[in-house]
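To start, the structure itself, in C-alpha cells.
Left out: one protein chain. Kept in place: all the others.
Just so it is clear, A and B label the chains in written order, and each chain counts residues from 1 on its own.
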Amino acid sequence: MVPIIEKLVLPVAIPIYERLVNSLKTRISFNQELLPIKIENLEKNAEKKLKFLKLKHQEKLLPYEIKAGVESEYLQEKYQFELAKIEDKYYWKNRIVKARAARKGIDANQDLEMLEKSKQNELAGLKAFYYPKDKDIKSYEEAKEVLDNEYREKVAQINQKLVQDIEKNQTLTQNKIEKYKKSLKIFEKRLAIYTAKKKAKYQIDDNTVLSIEGLSMYFGGLKAVDDLSFDVKEGEIFGLIGPNGAGKTTVFNCITRFYKPTMGEMYFKNAYDEVVFLNNKKVHNIIKEGIVRTFQNVEVVWELNIIDNLLVAAHTLYRSSFFGHMFNSKLLRQEERVMRKKAEKILEDLGLSAYKFAYPLGLPYGILKKIELARTLMANPKLIILDEPAAGLNEAETKDLAEVIKKIRSEYEATIFLVEHDMGLVMSICDTVCAISFGKKLAMGTPKEIQNNKTVQQAYLGGE
Amino acid sequence: MICKTEVCTDRRNKLKAITHHPYFGFFVITLLMLFVQFLRVVGVDIPNTLIRSFGITMIYIIVALGFSILLGYAGLASLGTAGFVGIGTYVLGYFTKNLELSIFLAIAVSIAGAIILGGIVGFISLRIEGMYLAIITLGLSEILNEVFKNAVNITNGTNGLGLDYSLVIFSKPIIVNHNTIFVFAAVVMFIMMILTLNIIKSPTGRAFLAMRNSTSAAQAMGVSILKYRLMAFIVSTVYALLGGIIYMSYISFSIPTTWNLAFSLNILAAVIVGGSQSIYGIVLGTFMIFGLNLGIFQQIPLFQENPAISVIFNGLLIVLVIMFYPGGLIRLVNKTYLKLKVFSKKLYQKWRVYRYGTDN
Partner (left out) sequence: MFGQQISSNGVEQMFDTKGYWNDVFLFVLALAVIFILLKIFVFKLFKNRDRAQSITINIMVALGIIFLIYRVYVMLDQGLPEVISAQDFLFRNIFNQTLQISVLALATTGIVLIFKTSTTTNFAQGMIATFGAFVAAKIIQRFAAAYPEMTVLNSVLLAMAGGAIVAFVLGMFIDVVIIRNSKDKTPVGKQMITMGLVLILSGAMPVIFGKVALPIQKMSYDPNIEFNFLGSPISITVHAYYTFLITVGLIAILFAALRFTKWGLGVRATASNEVVAGMMGVNTRIITAMSWAIAGLLGAVAAVVLTPNITNVSVAMMTPTQVNAFMAAILGSFSSFAGPLVASAIIPILTSLFSLVVPLWQNAIVYLVILAIVLVKPVGLFGKKVAKKV
C-alpha cells in the first residue's frame, strides 16, 4: 500500500478491526457457554413432560386394570394412596370427636364406634372398587395394547423432539460459531497484516505482563512516588512492601488510573496479548484491559445479595443495551443465565456457595474479603491487584488466604500484584518482592534476597 | 390434608408462578385503580373528586417512579422535578394548540427534550457533588417557574394554559374525555412500573447501586460514572415529562403555581415516605402524600378551612419517617405483613388444638 494512505488508514483501521475481533471472540465464547445451559433446560422440560405423560398413561390404563384384576405397580400405589386418604380422614374425624368430647366432658365411645363402622364401610367399598370380583381380561388386553402403543408413540415423539431440539440448537450454535470463526479468521488475518505494517507501538519484554518506568507522583511538594521502575512477570505473585506512607497505595492507584501520575510510563500486556500504554486509559476502562483490584475498606454493594455483587463486576461483559435492560430482552435473559452460572462456579471454587443469596450486612469480615476476591475473578482478569488482603485477618485466616491466592494464580491463570504489610504472607507466597520507602525503590528480588538486604532491613524490617 | 400428588403440586406451582411473578402486584394495583373507574361507568355514584384524586395519584406515581430511580438507586438528589413536569404540560398544550400536532408527536418531542434536559443536568451533576446539586436543581426549578410565569406567548402566564381535546387526536374518532384518559393513565402507569422494575433488576440497576455506594469501586468494576449519571438523569426526566403530558391530557389545564418548589418537595416526600427503593413503596408513598390529600382530606371541613394542616401532615410524615424508618414505610408494611403471617399461623395452631385436641 502507498505509504501515505497507510498512514491515514492504519490508525483508523486497526482499532476497528481490533474491536471486531474482540467482539467476535466474545460472541463465540458467549454462545459456547450458553449452549450447555440451553441443553440443560431442554432436557429438564422433556423430563417433566415424560413424567406427566407416564402419569396420564397410567391413569388411562387404570380402569381396565381394575376390571381385569391386574395388579400393576400403579394400581397398588393408587390403592395405598386412597387407603391412606381414608385412614387420614377418619383419623382426623376421630380427633375432632375426641376433642369435642373432652371439651364438653361427655362420653364419646358411641360416636367413635359409629365412626369406626363407617370407616370399615368405606374401606370395604374401596377394596371392592379396586379389586372387583368379576374380571374382564380381554378388554384389558385390547385397551392395554392400544394405550401402550399410544404411549410409546408419544414418548418416542417427545424423545425425538428433544433430540431434534438439542441437535437444532447445537447445529445453530455451531453454525453461528462457524460463521463467527470464519469472519474472525478473515479479520484476524487483516489485522495481522496491518499490525505487521504498523511498527509495534509499545514493546515489552516477552514474559512481562506489567512494566512501570520512572513512575512519579507529586502532590504539590510531596513526592509520594519518586522515579519508581519495576517489571511484573507473567503468572507470578508480585509483592510490594514498604513502611506506612511509602507510597504503595499511590502506586497502584496510578496503575488503575485513579490518580494521574506526574511522570512515568506504564505498559501492560492485556487480555488480548497486546501491549497497551496505560497512561491514556480511563478509570472505568481499566477492567476491560484485564486489571482488577480489591479495596482495603471492603467496598461491596450493601443493597444487593452476594451473587448480585459478583454480577456487578461482570458489568463490562454484558452486551445488551439499556433498552434491552428496560424491556427485559431475550439477550439480557440469556446473558443473565450465563453470568449467574459463572458466578456460582466462582463462589463454589472459593467455598462461598453457602452465602450465595445472603446480604453483605452482618457477614463476617473475612467472608467479605473473600467475596471481594471472588468479585475480581468475574471479569477474566489478567492482573489482580490486592490491596492489603490480610489486613484484619488472624493467622489461620491468613494461611487460608495464601492458599486461595495460589489457587487463583494457577486455576485462573492470573498474575497477582500484592500490596501487603503482613510479612509472613508476603514471604511465603510471593515470587518477587519489591521494597519501597518514601516513594523510592529500595530493592527488588526474591523474598530471601529482600530479607537479607541491609537497606530494606534498616528501612522496614527493624534494622540491625 | 393438602393434596401432594405430582399433578396437584404442579398445578399449585403454576398458580404460584403467576401470583409470585414480579409484575403481578402491579397488575393488581392497576386493576384496583381501574375498578374505581369501572364502578363509575357502571353507574355507582362515586364523587368526582375521588376519581380525580385517583387519576392524579396515578400520574404522580409515574413521576415519582422516575424520581426514585434517581434518588433511591443512583443516589442523586434533584429538586427540579416540578419544572420538568411543568414543561411536559406546556409542551402538550403548546403543540396541540399552536402547532396542531397530535399527542404522539408531542410525546416524541418531549422525550427528545427530556434527553437533552436530563443530559444537561447530568453533566452539571458531574462537576457538583450531592448537596450542592440539590441546591442547583432547586434554583433551576425556581427559574423554570419564573419562565412559566413570564413566557406568556407559550404558557399563557399565570392564567394557565388550557387543552382542547378536539385537537389532541386527529385520526380516529375516539371519544376523548376524562374517563378514557383515566384508563390511558392507568395503562401507562402499569407499563412504567414494569419498565422500572426491569431497569432495577438489570445490570443497569446494579450499576446504579454500585455507583451510589462508592464511585471508586464502581469505576474499578467498569461502570463509567459519566455515562450512568447521565442515564439516571435522562431516564428520570423522561418520566417527569411523560407525567406532565398525561397530567395535561387528564386535567386539561396547567397553571404555573402548581409547578413550584412545594411540588418537588412533595414528590420527594412521596418517595422518601414510601420507600425509595421499592416500587410498592412509591405507590404507597404517593398515595399517602397526594392521594389522601386530594381524595379524603379535602372533603373534610377541618382541612378545607385550614389547608395548611395537610401540609403539616406531609411534613410530619417526612420527618418521622426519616427519624424512625429510614427505609420508608413500605418496610414497616412488610414487617407488619410478616408479623401478621406469624401471628395468623399461631392463631391457626391454636384453632387446631381446639378442634383436633392435642396428640395423645
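Going forward, contacts are C-beta pairs under 8 Å (C-beta built on N, C-alpha and C of every residue); 3 or more make two chains touch, one makes a residue touch a chain.
This one's a predicted model, so the numbers in the text were calculated from it and none came from an experiment.
Checked against the full complex, the candidates B:P22, B:P47 or B:G139 give a single residue touching the omitted chain, namely B:G139. From the options B:L161, B:I181 or B:A269, the residue with contact to the chain not on display is B:A269.
Note that of B:L50, B:I296 or B:I309, the residue touching the chain absent from this view is B:I309.
From the options B:C3, B:L39 or B:I322, the residue with contact to the unseen chain in the full assembly is B:I322. Mapped onto chain B, contacts with the missing chain fall at residues 77, 124, 127-132, 134-136, 138-140, 142-143, 146-147, 150-151, 153, 216, 261-262, 265, 268-269, 272, 306, 308-319, 322-326.
Rule of thumb we're sticking to: only the chains that are shown with their structure count from here on.
Here the CA centre of chain A is 35 Å from the CA centre of chain B. Chain B makes touch with chain A in their complex at residues 1, 5-7, 10, 195, 198-199, 202-207, 209-210, 213-214, 216-225, 231, 277, 354-357. Looking at the complex, you find that chain A touches chain B at residues 51-52, 55, 81, 88, 92, 95-96, 98-99, 102, 256, 258, 282-288, 292-293, 295, 299-304, 308, 311-313, 315-316, 318, 320, 322, 325-328, 332, 375, 379.
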